[in-house]
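The complex appears here without one of its protein chains, the remainder shown in place.
Now for chain A:
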Amino acid sequence: MAERVRRITGGAGAAEAGPPEPEVLLQLVARGDEGAFERLYDAVSAPVFGLVRRIVRDPAQSEEVTQEVLLELWRTAARYNPERGSAMTWVLTMAHRRAVDRVRSAQSATDREDRAHRREAARPFDEVAEQVSTRLEHEQVRRCLSSLTDLQRESVELAYYRGLTYREVSELLGTPLGTIKTRLRDGLIRLRDCLGVAR
């Protein structure tokens, strides 16, 4: 606990030099600091909204889910554990889960009526890669995505950006379940190495 407090103090000092890291902001937010929450909002709202929008698509629903995620962030800030990963990873994991829950619950209602329709409505897989912004970080992600095999890339994109289960990915690509499961893992491992994600 003492260590955590020191880290907060250090972080607040560092804030004078540049924008504080989300990790530092989260710790301030956990103590009820609304100003810190506002800065955290500025730091994470675009990634959260962009990701949610990619999965949910409907703009109004995407705003709703984004709002839920941000309020959840406020509510659970004290539960963030820096040892388990960066703040951005924590936030985006939460956002992805919420967005996926939203589309799956909407889906379950329509599934019963028409299972086939969803597959017909499938969008082209490369749409996502095309829309990825050209800024540096985005460029790197795109470059790394394009270093995957077609099957790895399609599987990862369908699962992550469309919120499909690997079972659905398998159906959609007409590829055995076991293969998709392995490709998701291989693909992510290759991405991890390409992006230099810290171990």
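The rule we apply is simple: contacts are C-beta pairs under 8 Å (C-beta built on N, C-alpha and C of every residue); 3 or more make two chains touch, one makes a residue touch a chain; residues count from 1.
Simple rule for what comes next: contacts and distances are computed from a predicted model.
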- Name check vs UniProt for the chain missing from the figure, options "Gas vesicle protein GvpA/GvpJ/GvpM family", "ABC transporter ATP-binding protein", "PRC-barrel domain-containing protein" or "Regulator of SigK", returns "Regulator of SigK"
- Which residue, A:76, A:147 or A:175, contacts the hidden chain when the whole complex is considered? A:76
- Message: Touching residues of chain A against the unshown chain: what are they?
- Response: 30, 32, 34, 37-38, 41, 45-51, 53-54, 63, 66-67, 70-71, 74-79, 81, 83-86, 88-89, 92-93, 95-97, 100-102, 104-105, 107-109, 112, 128, 131-133, 137-138, 141-142, 145, 156, 159-161, 163-167, 169, 178, 181-189, 191-192, 195, 197-199
